[in-house]
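Handing you a structure now.
Left out: one protein chain. Kept in place: all the others.
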Amino acid sequence: MNRRLRNFLLNYGFYLVMALVVLYFAANSRNFLAIDNLFRLANTAAPSIIIASGLALVVMTGKLDISVGSIAFVSCTVGLLLILRQGVPIPLGLLIILLTGALLGAVNGFIVVVLKVNPLITTIGTMIALRGVAFQLTEMRAFSIPEPLRVATNARLGPITIDIVVALLAVLAVWYLHTRTPFGRQVNALGNGEEVAARLGVRVGRVTFLTFVLSGLMAALGGMFLMFQVDSINSQLGEGYEFTAIAIIVIGGISLFGGQGSILGLIPGALMLTIIQAGLNFIGASPFAYPFVRGGIIFIAMYADSLKSFVRQRGRFAEEEGDEGIRLTSP
Amino acid sequence: MNSPQSSSSSASNPLANVLSRESLFRLLPLVIVLIAALAVGSRSENFLTQQNMINVLLQSASLALMAMGMTVVLITGGIDLSIPSLMAFSGILGAMVLRDGGDPLVAGLVMLATGAAVGFINGFAVAYLRMIPFVVTLSMLAILSGAAVSVTNARSIGLEPGSPFISGVSAPVLGIPLPILIMFAVMLVLEVLLRSSLFGRWLFAVGTNLRAALVAGVPSRRVIALAYVASGLLAGAAAVVTTALQGAAGPTFGREGVVLDVVSSAVLGGVSIYGGVGGAINAVVGAILITLITNSMNLLNVSYFLTLVIKGIVIIAVVALTTQRKG
Partner (left out) sequence: MSQPFLQMRNIRKRFGAVEALKGVTLEAHAGEALALIGANGAGKSTLMNVLGGVYAPDEGDILLGGQTARLHSPLEAERSGIAFVHQEMAMLPTMSVADNLFISHFPTQMGRIKRTEVLDACRAALQRLGCTFDPRVRVGDLSPGDQQMVEIARAIMTDPKIIIFDEPTSSLTSREKQRLFDVIGALKRAGTVIIYISHFLDEAFALCERAVVLRNGETVGGGMMGDLTYARVVELMIGAQNASADREQQTRQPGAVALQVEGLRREGVLRDLRFSLHKGEVVGLWGLLGSGRSELLRSLVGLDPIDGGMLRIAVNGELRALPPGEARRWMGIVTENRRDDGLLLPMPVKTNMSIANLPELIGRIYPFVDGRREASVSQTYVERLKIKIADLRQPVRTLSGGNQQKVIVGRWLQKAPLVYLMDEPTRGLDVGAKAEIRAIISELAEAGAALLVVSSDIDEIMSISDRYLVLNRGRLVAEFPRGASKNELMAAAAGVGT
C-alpha cells in the first residue's frame, strides 16, 4: 500500500470511522444528533474519561495499571462509609476518597518500584485484593449518598453537568502536566525506553512511582463521579472500568507501547465508545451485538497501535520486531 | 565483558544442579503455603478427612485445567487473562445446546471447540498481529463476559438434575469422581507433550530466549499461536467439568477471583511469569494449593471477600520473592 495513505489511515483512521458511525446512527434515528442527546452521552462518559486520564500517564511510561476500577470502588466506599457512619463532613469525606485513591496508587507504585514486581501481576493482585476489601466493607450492600450531596452533584447549567466540566478539567490538567512540566516529559521519556531515560539522567523509579499515585488519584476521582451518577455505591461500582479506560486510551491514539500519543485524544476516544453504545441502543440493535462491536473496535485500535509501532521500529531484527508484543516481560 | 564462568562446582555433581539452590527457592513459596494451609486446616476437624481431600481435588479440577492452559502461555512469556471468561462462555454455549435437547457429546465438543477457536483468535493476534498478550486477552475477557451476559440475560442456565451430561462427566470411576481423573490424565498428557514433543521443546526455547530460538530456526510464531490455542482448549475442558459439577453454566462463573486464582495457581506451583520455566504438574499442584487455601479459609469462616484480599497479597508476595532473588 502507498506509504503516505497508510500513515494517514493509521493516524486519522479512527476519526474517519467515528464520523461514519455518527453519520450512520444519525441517518437511522432522528434524535441521535440532538444537542441534548450529545450532552447526555458526554455525561455518561465523564467518569471513564477521568479514570482514563490518570491511567494514561502509566500507559505513557509503557506500563499498565488494571487496578483502577477497584481503587475507585474502595476509595468511594471508605469515604462514603465515613460520611454515613462516622459523621465525617461531606467535603472532608470527598477529600478522603481522593487521598485513599492516591494512597492505594502509592501502594502499587511501591510494589512495582521497590519490590520490582511486574506491574501487570502487581495490579492484578491489587485489583482483586481491593475488590475484596470493598466487599468486606460494604458487605455487598448498596449505600445511598446523602441527600445534600445528591442535590449538589446533580446541579447543571443547561445541558452541562458538573461531571462533564470535571472530566474536561481532568483531561486538561493531565494534558498540561504531560506536555508542559518536566515530570510529564520524563513520563514520556520512560515510554521511549527506561535505560535510555536513565542514561539521560531521568530518575526512573521516582517518576514511575508518581505515575501510579496519580493513576490512583484519578481513579478515585472518576469513581466519585460514578458514585454521584447512580447516587449510591453498590458492589459493581468501577467493575470493568480498567478495561473501559484502556479502551478509551487505545482508541484515543495513545500507544500501549509507551511514549506516544496525546492526552487530548482521550476525549474523542471516550466519545467514540459511548456513541457506539448509545447508537446501538438507538437503532434497536440486539444487546448481544454490543460487546462484539465494542470488542471489535478495540481490537482494531490495538492492531493499529501495534502496526504503528511496528512501522516505527522498522529496520530492526525482522522477526523480532514484535518482540514486546509477544512477551509479557522485557527480557 | 562476560568472563567465562567457572564450571567446577556444579559440573562435578549433576545432582547438585537439579537440587540447586535455585530450584529449592522455586519450591519455597509452595512449601510455605502448604505448611500454612495444613496448619490452618488442621485446626478444623473436617480438614484432613478423606472426604474433604476428595472434595478438594474435585474442586481443584476445573481450576487445574485452566491453570495448565495458563502455564502453557506463561512458558512462552505471555499471559492469557481470558481463560476464566472463556470457560464461562464455552460452558454457556454448551449448556444452551443441552437445553435445546442436544446430545451431551455434542455439547462437550461445542465447549472444547469454542475454547480452541477463541484461543486461536488470541494466538493469532499475539503471534501474527504482534499485539500485547496482556491487552489482547484482557479485551477478550471483556468481550466474552459481555457476550456471556447478553446471551443469558445475566441468568445462569441450569441443566436438568438427571441430565446424562452431568452423570456422564461426574460419574465416579473406581470410586474416584471422573473430573479428578480427567485432571490427572490431562496433566500427564500435557506434561509429556511439554517435555518431549517437538512443540513442547520449541515452546520452552521460545520462552527462554525468543531471539536465540529464532536464530536456531524455531518457527516461533506458530509455536506461540499454538500455545494460546492449547490454553483455549483447556478452558473449554474446564467448562465441561464445571458445567457438569455445578449442573449449570452462567456468566458469573468466570468472575472476580478466578483470574487471580488461575494466575496464582501457576505462579505458586513454580511457573515463571518471565517465561521458559514450568510444567503441567506445577499447575496442578498450584491449583490444589489454591483450592486448599480457599477451603481452609471456608472452614475457618473467613469471608469470601477476605479470601480475595489474602490471595491478592499472596501472589504479589510470591512474585516479589522470586524476583528479589533473581536480582
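Per-chain numbering from 1; labels A and B assigned in written order.
The definition used in the following text is that a residue touches a chain if its C-beta (ideal position, glycine included) is under 8 Å from a C-beta of that chain, and two chains touch if they have at least 3 such contacts.
Nothing here was measured: the structure is a model prediction, and the numbers come from that model.
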| item | value |
| --- | --- |
| Omitted-chain contact residue, chosen from A:89, A:182 or A:296 | A:182 |
| Omitted-chain contact residue, chosen from A:202, A:218, A:273 or A:301 | A:202 |
| Option touching the unshown chain, where B:218, B:240 or B:263 are the choices | B:218 |
| Sites on chain A contacted by the missing partner chain, in the whole complex | 180-182, 185-186, 188-189, 191-193, 196-197, 199-202, 259-260, 312, 314-315, 317-319 |
| Missing-chain contacts mapped onto chain B | 1-7, 10-14, 17-18, 192-193, 196-199, 201-202, 204-205, 208-209, 211-218, 276-277 |
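Rule of thumb we're sticking to: only the chains that are shown with their structure count from here on.
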| item | value |
| --- | --- |
| Separation of mean Cα positions, chain B and chain A [Å, integer] | 29 |
| Touch list for chain A against partner chain B, complex | 64, 66, 111, 115-118, 120-122, 124-133, 135-136, 240, 242-243, 246-247, 250, 256-257, 286-288, 290-292, 294-295, 298-299, 302-303, 306-307, 310, 317, 319-329, 331 |
| For the chain B and chain A complex, residues of the former touching the latter | 74, 76-79, 81, 125-127, 129-136, 138-147, 149-151, 209-211, 214, 220-221, 224, 256-257, 259-260, 263, 267, 273-275, 303-313, 315-316, 319-320, 323-324 |
